[in-house]
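The complex appears here without one of its protein chains, the remainder shown in place.
Here is subunit A:
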Amino acid sequence: MEYFIQQLINGLTLGSIYGLIAIGYTMVYGIIGMINFAHGDIFTVGAYVALAVILLLGISGATGATMLVLALLLVLVISMVFTAVWGWTVERIAYRPLRGSFRLAPLITAIGMSIVLQNFIQVTQGARVKPIQPIISGGIPLFDGRSDGGIIVQLSWMQLLIIVSTFVLMVGFTFLITKTALGRSQRACEQDQKMAALLGVDVDKTISLTFVMGAALAAVAGLMFLLLYGVLDFYIGFLAGIKAFTAAVLGGIGSLPGAMLGGIVLGLIEVFWSAYFSVEYKDVAAFSILAIVLIFMPSGLLGKPEVEKV
């Protein structure tokens, strides 16, 4: 039982990170119908920028609590600004000129962009893994099962931080998309760009902002990943990107709550499979479940059923 709860917490943490990255895929897909393959690498950029700023500021496990919070917020802001600029630039130079051409063209440039970003990081940062010392350690012991041969279930501060901030971000983001003028414009562009323009919406700007938002969330995920695992290499974005993309498809591509749900489901599957069966086959398990879900629910868990007229 204790083991189960511990794995649940671990799964939720991993799922939160996948979910935050998945939102970037799903939003871009929603608005221009393309898979932004370079999104995973934007996540890598976010993690590396966070690492650089952490080293620059000399943040470590010894930093006092108040200072640590402020410093990490600064790290986050800088990293978000950086990825936002990356995201914006990638859209501007690699995707926008191809809008309106045949469907595969932007997909191919996206893969190209992904390779460019990966190699850029590899060349500038080196191919070896970069470790950092744990910055946030400790946690809350939830209960101690040792008396009857179990284990201590612990919710680490880091896990708590990840789960809580993901939740807060999701609430804020849902509000932004469903209740604000910007969110409405984004949804309008998703459904009919020409009509949105006829109502005075600047479609190009709205699409750019979508990339910027997705990239900023990827930076949050990048910082979380760095703090949680403590190691980076130029390849993390590729794997995390594929997983997050899977999460977006699992949840129903184009759907925001779907992306989050897909991320969490995927995180749980991976963690539980590794815990009870074998670590080696965790990805096989995750993709098998994706395949099964798609057979029975072709538009994903929360995908939009197409029932409207018009």
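Here are some notes:
The rule is short, and it goes like this: a contact is a pair of C-beta atoms (placed from the backbone, for glycine too) under 8 Å apart; a residue touches a chain by one contact, two chains touch by 3 or more; residues count from 1.
The working rule: contacts and distances are computed from a predicted model.
Selecting from "Phenylpropionate dioxygenase, large terminal subunit", "ABC transporter ATP-binding protein", "Dihydroorotate dehydrogenase B (NAD(+)), electron transfer subunit" or "Competence protein ComFC", the unshown chain of this assembly corresponds to "ABC transporter ATP-binding protein" (UniProt protein name). Listed residues A:Lys130, A:Arg187 or A:Lys282: the one in touch with the omitted chain is A:Arg187. Among the residues A:Leu68, A:Ile163 or A:Ala197, only A:Ala197 touches the chain that is left out of the figure. Along subunit A, the points of touch with the absent chain fall at residues 181, 184-185, 187-188, 191-192, 194-203, 304, 307-310.
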